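Handing you a structure now.
Only a single protein chain was left out; the remaining protein chains are all shown in position.
Now for chain A:
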Amino acid sequence: MAEVKIAAEITASVWQIQAKPGDQLAEGDTVMLLESMKMEIPVAAPRAGRIAAVLVAEGDQVEEGQAVALLEA
């Protein structure tokens, strides 16, 4: 089991968190939606695994490259 950081690819605000710790995700499943330039931008699981932690809350500002969740894969 490796712990994989799921990073925001853009600077944005956290709009809607869709996965919670313990959820099993397939590769490409949406973890959360960020909002940038009035668009909802999905953050997808880079591979299949279980969400170990969500590191941000709705409304938070995140930077490009910032880890927003941890995945056990």
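Simple rule for what comes next: contacts are C-beta pairs under 8 Å (C-beta built on N, C-alpha and C of every residue); 3 or more make two chains touch, one makes a residue touch a chain; residues count from 1.
The criterion applied here is as follows: contacts and distances are computed from a predicted model.
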Q. Which of "NADP-reducing hydrogenase subunit HndC", "Outer membrane lipid asymmetry maintenance protein MlaD", "Methylmalonyl-CoA carboxyltransferase" or "dihydrouracil dehydrogenase (NAD(+))" is the UniProt protein name of the chain not shown?
A. "Methylmalonyl-CoA carboxyltransferase"
Q | Selected residue (touches chain absent from view) among A:I10, A:A52 or A:A73 | A | A:I10
Q.
Touching the hidden chain in the complete assembly: which of A:A2, A:M37 or A:A57 does that?
A. A:M37
Q | Footprint left on chain A by the chain that the document does not show | A | 9-11, 36-42
